[in-house]
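Just one protein chain is left out here, and the rest sit where they should.
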Amino acid sequence: MRVKQILYLLLREAGIGLALILMVIAFSAAAPRFASMANVTNILTQISINTVISVGMTFVILLGGIDLSVGSVLALATIVGGMIITNENLSPGTAILLSVLGSALTGCLCGVFNGVVCERWKIHSFIVTLGMLNIARGAALQISNSRTISEFPDAFNDVGAATIFGVPVIFLIALAVVLAGRFILARTVFGRMIYAIGNNEEAVRLSGHDPSVYKVVAFIVCGGMVGVAAIIYMMRLNIASPILGVGFELNAIAAVVIGGTSMSGGKGSMIGTLLGASIMGVLNNGLLLLGMGDFARQMVTGLIIVVAVIIDKYRAQAFLRSSYELAPAPPREEPHLRDTGPGPRV
Amino acid sequence: MVDLGNAAPPDIIEFQGTTKRFPGVLALDRVDLAIHRGEVHVLAGQNGAGKSTLVKLLCGLYIADEGAILLEGKPYAPRSTVAAIRAGIRIVYQEFNLLPYLTVAENIFFERLPRRAGLVDFARLFRDAEAMLAQVGLEISPRARVETLGVAQMQLLEIAKALSTQSKVLILDEPTATLTPPEIQRLFGIIARLKARGVTVLYISHRLQELFEVGERITVLRNGRKVETLAARDASIPRLVRLMVGKELGEEYPFHPESGIGAEILRVEELQPRGKPHAVSFALHRGELLGAAGLVGSGRTELVRALFGADAKESGRIYRDGSEVSIRRPRDAVRHGICLLTEDRKAQGLILAMSCSANVTITDLRRVSHAGLLQDSAERSATRELVDDLDIKTPSVDQLVANLSGGNQQKVVVAKWLFRRSEVLIFDEPTRGIDVGARFEIYQLLWRLAAAGKGILIVSSDLPELMGICHRILVFSNGKITGDLPRSGFSQERILSAAYQEYVHGRPQADSTAGTGHA
Partner (left out) sequence: MNTKCRASCAALPILALLAVGGGGSSARAEEKKPVVGLVMKSLANEFFKSMEEGARKFAAEDGTFTLVPVGMNSETDIDTQISAMENFITQKVDLICVAPADSVGLVAPVKKAIKAGITVVNFDVKLDDKALAKAGLKDLVFVGPDNREGAYLAGNELAKKLGKGGKVFIIEGNPGADNAKMRKAGFEKAAKEGGLKVLVSRTAHWETEEANTLVTNLLTSHPDVQGIMAANDSMALGVVKALDAAGKSGKVQVVGFDNIPAIQKLVKDGKVLATIDQFGPEMAANCIKTGFRMKKGEHLKGWLKTPVKLITATDLM
């Protein structure tokens, strides 16, 4: 059974991973210095923030929701973290610790707002988080008086620049977040409920659960991830700014969807999300190294997003077929295909 | 009508060695079948026998792997449902294809809304729709939104929609699953009129009695093969069943002697679902199978949903084992050992894209987890135990529920509530869409549960079913209980007269002004 599960996982994840490998091979051949260790380090650094945000976004999208506020909340969290860390009354160690807590807490609180409003008044998360997008941005501008905050303690910046055998520490943080997310989805009651609610919320309710609780928690987790991303941002760039992160929500959604997570919920994985974020990072880096212009690069990136999702669709179908072949033959008198036809449904 | 001397062949549709494969399954195996022009042809067989596949080939949803299909003598292989409709073949699905937020009229004429000056001609749309609704005897406003309709009304609406185009062949897939006897009779009237107009009808149903009433010829399929085509007048239920299952069923309904009826397990007092005019009271005992009979729309589903906390209620008290409990959400009901197995298993009972074990254990994940972490082995062994116990036919506990047959899906729903150790099981239409052989197993299962001391309430529109398995039947009429019959008092006439009682002085669905009288 273990072997079958691993096989299943490989099949499910390999498609998008294959696309990534092909992309890497193509760029290695075509773009000078793409395949250098230094460049790999750069790419890993560059995808870290989007990866962490996308992990949070994956939870929300698996529930059939969306969080448009991540970019603004990121800005707000950096401002809160930045103001604490530059407070001269605190020793550097305390400042860093409180700053990390402050950023994470800010993200979580925004998540509480998103989740509770969605669930208490049954409003679609698209609208609620659109509201949060403005609230958080406004709050960030208000409390910072639209100033960029900089000059963080050296210890803090050093972590942002550190690498271990060429792997940036901030990427290791992102990777840890991905693996934690994967563990939660695959092995915990919470993860099980996320998939179940994403697939059929009414069935979950009628099974004696309160889906709202899980949905609120998912938004809080998403907000918390944004808080973590804010810390990584500050480590990497040594600034906190109320205007950063514009459009980050779209990058996160793109990474999640390229990674094979269904926008209608219930289907998807964290490893897919990591691969999705990697594809976007590799694409951005590789096209630039090829010397492609700004506008062409933007167009190609857009096209690749769409193509990746189309490929994923075909791969999912191919997998569905192969899964029948993998499974032991069903009992003769019960051919199990009664309702799997592509008949139109409401 | 059809002149055989003419060029038109007598068979409107002919399958010639038609074969359809799915990975691992041979869904149709060299089927030869001729359907005469203008006849009502019945397809019979268990779930998975190949009926649906055959129909989907005709509707352009599948393409045959081998063999040919002829439509009026010419090769026919539609690539889309639109092509099939253009060719004059129209289907009424078992699952509804209605647009819930549009009006009834718009749904009927969706493919070709009447236009005037580029805009939808609503006056004509509603007028035409009214005529179509009258044809199927559906007394609803063409302006009503589909989401507000009941299941039976939607079924009739589907039929009206199919009738709105001139088709040569009309396929009805389980059209009566949700209909009450008078509605079924009206449907048969419609079929007779269509036949008179020269329309060929292909009819699929699990209700064997109907097949004789409506059909002229019956084709039995089994395991993807055609077993036999016989004239309806030559057939009998035992013969059909024998052909379908390849063996004789001992008896259709197993009734075990009344042995272990025990103490009261559930009592409902003056329970009034929100938005309904009447309150009802009844009691259920350990070891008892209690039936709820009535016309579709008589308020049974609303009552059990309110009882379970799935929908809100106006008022009422619920007692479990004699003490009052407060149920406001399904969660409360589940905590008090009450569960509801809904009519619509796929939409409300199961998570189709998840495994059997995930579906079974979802009712009580605490039992298979430790500190929030799922215990894989505990989950599997618990599921496997129930799968074996209920004889659920699945290759493994990891199989997706979507890949199981209807009967086995229903057993998974039962398993999930047994996993929760529920004491009161409320079934809403437990055998809807389940084939003959599997039904028998479900009945056996109900009996086993009762014998184990559980209290079981069964809402069903299949009267013979209720009479065959229940100790006692409550009859619902327009939101009230108008009959409470012990097994010794069961008779179709008595139940039906009670079911119609509240509708006698007015049109169906109309509010009765009579008192609160309940049995």
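Lettered A and B in written order, each chain numbered from 1.
In the analysis below, a contact is a pair of C-beta atoms (placed from the backbone, for glycine too) under 8 Å apart; a residue touches a chain by one contact, two chains touch by 3 or more.
From a predicted model like this one, the values you see are computed outputs, not experimental measurements.
Listed by label, the shown chains that the missing chain touches in the whole complex are A. Only one residue from A:Ile25, A:Ala155, A:Val213 or A:Ile243 touches the chain missing from this view: A:Ile243.
For the chain left out of this panel, the touching residue among A:Ser28, A:Thr148 or A:Ser212 is A:Thr148. Although one chain is not displayed, its contacts with chain A can still be listed: residues 31-34, 36, 38-39, 42, 45-46, 49, 137, 141, 145-151, 161, 233, 236-239, 241-246, 284-285, 288-289, 291, 293-295.
The rule is short, and it goes like this: only the chains that are shown with their structure count from here on.
Chain A and chain B have CA centres that are 42 Å apart. Residues 22-27, 46-48, 52-53, 56, 61-62, 81, 93, 95-100, 223-224, 308, 310, 329-331, 333-335, 339-340, 342, 346-354, 358, 362-363, 365-366, 369, 372-374, 393, 395-396, 398-399, 402-406, 408, 416, 420, 437 of chain B are the ones that touch chain A when the two sit in their complex.
By the touch criterion stated above, chain A contacts chain B in their complex at residues 1, 4, 187-190, 192-193, 195-196, 199-200, 202-210, 266-267, 321, 324-325, 327-346.
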